[in-house]
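A single protein chain has been omitted from the complex, and every remaining protein chain is retained in its original position.
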Amino acid sequence: MQIVSGTFKGKTLGTPISMLVANADQRPEAYTEMETKYRPSHADYTYDAKFGIRAWPGGGRTSARETIGRVAAGAVAKKILQQKFGVEVLACVQQVQKIVAEINPDKFTLKQVEANIIRCPAKATAEKMIRLIERVRKAGDSVGGVLLGVARGVPTGWGEPVFDRLEADLAKAMLSLPASKGFEIGSGFGGIALKGSEHNDPFRMRGGKVRTTSNRSGGVQGGITNGETIHFRTVFKPTATILQQQNTVSAKGKNVKLKARGRHDPCVLPRAVPMVEAMTALVLVDHALRHRAQCGES
Amino acid sequence: MQIVSGTFKGKTLGTPISMLVANADQRPEAYTEMETKYRPSHADYTYDAKFGIRAWPGGGRTSARETIGRVAAGAVAKKILQQKFGVEVLACVQQVQKIVAEINPDKFTLKQVEANIIRCPAKATAEKMIRLIERVRKAGDSVGGVLLGVARGVPTGWGEPVFDRLEADLAKAMLSLPASKGFEIGSGFGGIALKGSEHNDPFRMRGGKVRTTSNRSGGVQGGITNGETIHFRTVFKPTATILQQQNTVSAKGKNVKLKARGRHDPCVLPRAVPMVEAMTALVLVDHALRHRAQCGES
Amino acid sequence: MQIVSGTFKGKTLGTPISMLVANADQRPEAYTEMETKYRPSHADYTYDAKFGIRAWPGGGRTSARETIGRVAAGAVAKKILQQKFGVEVLACVQQVQKIVAEINPDKFTLKQVEANIIRCPAKATAEKMIRLIERVRKAGDSVGGVLLGVARGVPTGWGEPVFDRLEADLAKAMLSLPASKGFEIGSGFGGIALKGSEHNDPFRMRGGKVRTTSNRSGGVQGGITNGETIHFRTVFKPTATILQQQNTVSAKGKNVKLKARGRHDPCVLPRAVPMVEAMTALVLVDHALRHRAQCGES
Partner (left out) sequence: MQIVSGTFKGKTLGTPISMLVANADQRPEAYTEMETKYRPSHADYTYDAKFGIRAWPGGGRTSARETIGRVAAGAVAKKILQQKFGVEVLACVQQVQKIVAEINPDKFTLKQVEANIIRCPAKATAEKMIRLIERVRKAGDSVGGVLLGVARGVPTGWGEPVFDRLEADLAKAMLSLPASKGFEIGSGFGGIALKGSEHNDPFRMRGGKVRTTSNRSGGVQGGITNGETIHFRTVFKPTATILQQQNTVSAKGKNVKLKARGRHDPCVLPRAVPMVEAMTALVLVDHALRHRAQCGES
């Protein structure tokens, strides 16, 4: 990774920072079949339909390698959040297929997340996930799962009232990630099992501050942060590329069979963790600037 | 509702259309307690924290009445989609608390949706939902639920590859609605019960067109529409305003009790249906224009 | 003028302020000929060509009445600039046709500007301008001129390095005004009579601050304010609507004659003064917020 512009003697200049990462691992030969056949549940067909052209080697812009730019920018955003605002952004794997980990959004640590290759801070569950993925890999198949993202220490007041609610921008950021199919914040889809009297987060004074005694709001109320931990979940579908034969069509409009070869990732979840952190940090730092623009250093 | 500008002799002028809806039903007296107390899981506290001021009568901009502007604009967007592009946008209530309706995204009709006050096209389930809400209303409590949104007949090729994927913009649009806590497209959170080999949508030629034989992608692949029906679900939490006493704090930082009076809506779901339709139409018409800008009339 | 939203008990809420001004002086009967004939050097033809429809009564959106919205918003911007940042925005008429006033950008006052109907602070020159315009009015003709705009007390550091240089945004703002044909900042077009050694603004310390001993830069260097007075000039062409017969074409593509009747303004300059002030204030307040976002309260 090379920083092309925007820094001087180890400091940022205030002007745009440009970073360049060369793709050192192109293997166009693994993709020759994709020149003529559309991979199911991939973007091959829609790109051809929209643009009339498609960079089939490596998947071009449809490859998740695209997210390296987000992660690089997110690294800068995380530094700003941490050093300037005291905000910690963190993500981890919470669920792989039907294996769910119990994780407290306020307490899991980076060290726990990085302690295993599946990036799940609950050690015993992590091992089950790893064994499942190993079985799936051998079958040439794939599985999906759910990531938990959190931001701790976010000041009260970030966000906007209507279209640019903080949770709206987080939702967009997450659904912009390859393979993601859903987003929920706070109690999310599960919250509707409760009645309003059970679901509301009561306010109480604590340490001279307005706090809530539960956090089903997920740290955001009316689009604006309330000082509690932001926590949300994003679902990633089973990897579309599998090593089994599938029905598909060719670029010439014929029904054909396709069996992918070569590189195969049976579960993208652990690799999505830095993407979720990066996009979260970018959304937050944007809102930090917007908030400072409107409300000053308060 | 008054059209203030942008039309002439019954036609749009191509310049911005301005519409004005007066709030004919203000009841500030029902909100006097909110001047000094923060409603739990409402935006009272976060607005005060951000702006240092809050229009407490009627809830101001935090009231869902704000969405009238979206619905008015959405009505124009729906006309463009229908008349110019042959796209039909529709939404309905799919779930209230634990009562779930079976609904085929390709088949339910506007007439079915509007046939009952809960706006659920499955008649028998709708009746159960209505009875549940009636019980909840009598208890001064509230429930949440899930809305299904669909767009049928969307041409192949709408959407963008990276940050502005169609599903990302839909997610943002849905999470920008008051009380919404989550969004999922296609198979969504449920999709991870499947393996990749079960989840992928096989391509087959049908009627000379590239089609999929299932639609777990929800009509979007790689951020771009594939010509299948777009279908997604949005969750709305139980209404925060309930007629039971709750713990909260005052604007002066004291622990107090609050019991709302007056207007009380035990379930926002049926009223969220036009909001979801409007926001969907606005997202789609934006992408229709972007697509035409880039790719022409194709 | 009615404030429709965004304020409460005399204070702004931090959310958008909506203002409405009804057009109380529509006279469609004065425009009936414009339904079928294109006014030369007006927007009648280009609107028809672009939109295929045109609100001919009153000129619709092409009328300078459109600028009332800018002036209303600019009034809010001017208050923010004055109360929060100590910035004064002011404009005046500097030239009408060939009559040019000597005006010191640092010194002329609002009172001087408002002392006569042409809004030129140089009293004797103002009288000449008024007499000229009177003669032109009687001939059913029109004249153009130049406005001087200034912003005093702008802090050092507002603006951006490349595309959004402060002078670039001012230029766009001015050229967005009806009838304006040009913009120059600081020494402008006249500056090229000088050599670099004569044109450069030498820096000197004054009152502990970095100041320039001349101000041919017009208060902006490299797109960013240097603390000196911003001063620029905008040219407005002779009013297109005249009471003399002119050659033109009809909407049906025939060569025809047109002679405008009714309302006739032989010189728009004095009425452009509040427009220039408003647009200047809006550009500055945008940059004030951007600057605070990026650099804090510094």
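Before moving on, here are some points about what is shown:
Which chain is which? They are A, B and C, in the order written, and residues in each are numbered from 1.
Criterion: a contact is a pair of C-beta atoms (placed from the backbone, for glycine too) under 8 Å apart; a residue touches a chain by one contact, two chains touch by 3 or more.
None of the values given here were measured: they were computed from a predicted structure.
Across C:151, C:185, C:230 or C:281, the single residue that touches the chain missing here is C:185.
In the complete complex, the residue from C:77, C:143 or C:230 that touches the missing chain is C:143. Take subunit A: the residues that touch the chain left off the picture are 4-5, 8, 11-15, 20, 50-55, 60-61. Seen from subunit C, the chain kept out of the figure touches residues 38, 40-43, 45-47, 49-51, 61-62, 66, 95-98, 136, 141-146, 156-157, 159, 161-165, 167-176, 178, 181-189, 191-205, 208, 210, 212-213, 216-218, 220-227, 235-242, 244, 246-249, 253-255, 266, 291, 295. On the side of subunit B, touch with the chain left out of the figure occurs at residues 14-15, 161, 289-290, 292-297.
Following the convention adopted for this analysis, only the chains that are shown with their structure count from here on.
Two copies of one chain, subunit B and subunit C, form a contact in which over half of the residue numbers belong to both partners. Taking the mean of each chain's C-alpha atoms, the chain closest to the overall C-alpha centroid is B. Once the centre of each chain is set as its mean CA position, subunit A and subunit C turn out to be 47 Å apart.
If you average the CA atoms of subunit A and of subunit B, the two centres end up 23 Å from each other. For subunit B, the set of residues that touch two or more other chains comprises 50-51, 61.
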